[in-house]
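Some notes on the structure that comes next.
A protein chain is absent from this complex, but the other protein chains hold their places.
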Amino acid sequence: MSNALLSARDLSIRFGGVVAASNISLDVHEGENLAIIGPNGAGKTTFLNICTGWLRPALGSVSFMGRDITAHAPRDITRLGIARAFQIPQLFTEHTVLENMLLAAAAHAGRWTPFRTLESIPERAAMMDLLALVGCADIAHENALHLPEGQRKLVDIAIALALQPKLLLMDEPTAGVASSEKFGIMDMIVAALKQRGVTSVFVEHDMDMVTRYANRVAVWTTGAILREGAPKDVLADPEVIRTVIGG
Amino acid sequence: MSAQTMALAFFDGVAYAALVFLVAVGLTLIFGVMRILNIAHGSLYAFGAYAAASLVAGLGLMGWSPWLAYPALAVAAALVGIIVGGAIETLLLQRIYAKEESLQLLVTFAVFMVLENVQRLVWGVQPYFVAEPVQMLGNINLGGIDYTRYQTLLLPAVALAVLLGLRLFLKGTLSGQIILAVTEDREAATAIGVNAKRVFFVTFVIGASLAALGGALAAPTTSILPGMGADMIVLSFAVAATAGLGQIEGAALTALLIGLGRSFAVYLAPEFEVLTPYLIMVLVLLARPQGLFARPEARRI
Partner (left out) sequence: MPWRPVLIAAAALVALAAPFAAGWVQTFLILALAKGLAVLGILVLLQAGQVSFGHALYFAIGAYAVAFVARGLAGGELVTLLLFSAIIAGLGGLVIGLFVVRYRYIFFGMLNLAFSMVFYSILEKFFHLTGGSDGIRVPRPSVLGLTLGRDGFELTLYVVAIVCAVLFGVLVHRYLKSPLGQALRAIKSNETRLEYIGVSARRVLLVAYVVSAVLCGLGGAITALAQGLATPEYAFWIRSGEFVFIAILGGAAHVAGAFVGALAFEGIRSFAAVIFADGWQMALGLMLIAVVLFASEGIAGLWVKLTGKSAPAKAEAAP
């Protein structure tokens, strides 16, 4: 039994004729930044869906900190310490950016008595700090519905961070963010993660991001893991280059 | 419970199920294609009953052959379905296809309120009776008990015909295939040139006519009262929901299940007669929240 933070064993699932996962086994070790790469449709997001309880695998199991979490409800898995930022950002579109954060903070802190308003919970200052971290402090009072894609992504990540997770799952974290800002913001996020001892797994298509931030890479292809290991080895592998990085 | 009582309950249940099926299948068809739950469906049922009663009574007054009562029932249903159903769809539903689900539901609920009032204004609150269609067919003796041919033969036959007819229509004709295509994927269907507006109109009129047919056929079997619409909408919803909204063949089975359940309750525990359909619905939904035959939809994130 591994003492990895997150451990997936022999995950298998299919949707009709499509094999989205076939004997996926992967360990995520504490403190690392694991990048998941692979062509579209390879099953990367499906993997995240299974790990967070959104999908029940036909076979296999997932455990977190030694506990089996296979097919548990997403809300239970979230409460155990896994937070997620989505490929298509999932925001509360009837609330402002700050209110989105406050809802997450209130959920994490269990602030459910009716005696204070959402706006006045003590976590407010910390939430503004988090927004500053992802460069969104200036849009704190904007309605989340009308934000451009890049900012939605960042707010999505900030919401996940507000949950003070042990493991952060990010699905294409800076897709849609202006290229001039990508590195700056990701630098801050990764630094913050390191400071708080948060492990991260991120799905990425941008190899620059992978080389800069990942200390391990797992390559997905049609429902299976092709390679995994240190970035410089994996990214130099000819088969990986052929399958993922392309000509 | 003696064998005789069981037989009584059985045939009673099947006749009842046939009527409920007609209404429920229209409701579920409309939902399946248009994703709108037509609360006014109960009114269409009631209008069908009242219109049938009026038409048959009118025939009687004009001294025409009483056997014309049977086609009259169908005509009444068609008239209600086309005129009232068509009006609802063109005047109202077309404006709310793009709105939130809750608002759509509100509109059909409001239509129900309007139609119930219209019903009271037109036909009043006194009960109507139009028993000739049942009486004229006489009785049939099964196992020593007399049953009306109307309830044991005609009603199930019509229900079966509708079930098979719908199936044939949807799977076997071009129009039916188009309707199924719109049900499966509205966007894709419109992209290949299907006129969704016309599909919705046709579907709604068919569904409305089926509800009205249920009412027209029910008219000879009971006294027609205000409030029958409300009773029928919740009942037909229970049948449709237990099967899974949009499931046509499934609705036939759940109609049978609920019809038989209710009629057996009448003989075994009459106080629970009203409760039984909903008890069945709740039990099924507890086990399968989307209905017995619903296909689980993959949620996307």
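Note that the chains are named A and B in the order they appear, and that numbering of residues resets to 1 at the start of each chain.
Note that contacts are C-beta pairs under 8 Å (C-beta built on N, C-alpha and C of every residue); 3 or more make two chains touch, one makes a residue touch a chain.
What you see is a predicted model, and the numbers here were worked out from it, not measured in a lab.
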Problem set entry | Identified contact with the non-displayed chain, of B:10, B:169, B:278 or B:293 | B:278
Seminar exercise, completed: Per the whole complex, from B:7, B:57 or B:114 the residue touching the absent chain is B:114
For this session: Would you indicate which residue among A:78, A:174, A:221 or A:243 is in contact with the undisplayed chain?
Result: A:78
Exercise. Footprint of the hidden chain on subunit A, which residues?
Worked result: 52, 73-76, 78-79, 83-84, 90-96, 99, 102-104, 106-108, 111-119, 121, 143, 145, 159, 162-163
For this session: Kindly note down the residues of subunit B that lie in touch with the hidden chain.
Result: 31, 37, 39, 92, 95-96, 98-103, 105-107, 109-114, 116-118, 120-121, 230-231, 233-234, 237-238, 241, 245, 271, 274-275, 278, 281-282, 285-286, 289, 299, 301
